[in-house]
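Only one protein chain is missing; all other protein chains are in place.
So, chain A:
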Amino acid sequence: MSFSIPSLVLALIAFLILYFLLNKYAFGPLFSVMEKRRELVLQQINEASQTREQAVAYVEEQKQALQDARKEAYDIIEQSRQTSSKQTEQLLEQAKAEAARIKEEAVRDIQSEKNKAVEALRSELGSASVKIASKLLEKEVSSDAAQEELVDQYLKEVGGRS
C-alpha cells in the first residue's frame, strides 16, 4: 500500500467528472421536478382552501335562501287564511240575504194567493147565493114581500163579512 500522487489526481478528476455529469444529467432535472412538485402541492393547498371558502359562502347563501323561502311560504299561508275567512264571511252574508229575500217573496206570494182565493170565493158565493135566491124567489119571494126583505138582509150580511 503506497500513497501515489497520480492516484490522487485521478480520483479528483474522476470525482469532478462524475459531479458535473450527475449535476447536468441527473440531479438538475431531479431537483427541478422536486421543486415543481413542491409548487404543485402548494398550489393545490391554496386551491383547496379557496374551494372550502367558496363552499362555506355557498352554504351560507343557501341557508339564507331557505330562510327566505320559508318566510315566503308562511306569508302565503297567512294571506290565504285571511282571504278564505273573509270569503266565508262574505258567502255567509250573501246566503243570509238570499234567504231573507226568498222568505219575503214567499210571504208576498202567499198573501197575494190568499187575496185571490178570497176574491174567487166571494164571487163564487155571490153567484151561488144569487142562484139560491133566484130558486127561492121563483117559489116564494114573488108572492111574499116580507120574505124578499129577509133575503136582502141575508145578502147584506154575507157581503159585509167578507
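Simple rule for what comes next: contacts are C-beta pairs under 8 Å (C-beta built on N, C-alpha and C of every residue); 3 or more make two chains touch, one makes a residue touch a chain; residues count from 1.
Quick note on the criterion: contacts and distances are computed from a predicted model.
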Would you kindly match the missing chain to its UniProt protein name, picking from "(2Fe-2S)-binding protein", "Cytoskeletal protein RodZ", "Sugar ABC transporter permease" or "ATP synthase subunit a"? "ATP synthase subunit a"
Hey, which of A:Phe31, A:Tyr58, A:Tyr74 or A:Tyr154 is the one touching the hidden chain? A:Phe31
For chain A, which residues touch the unseen chain? 1-12, 14-19, 21-23, 25-31, 33-34, 36-37, 40
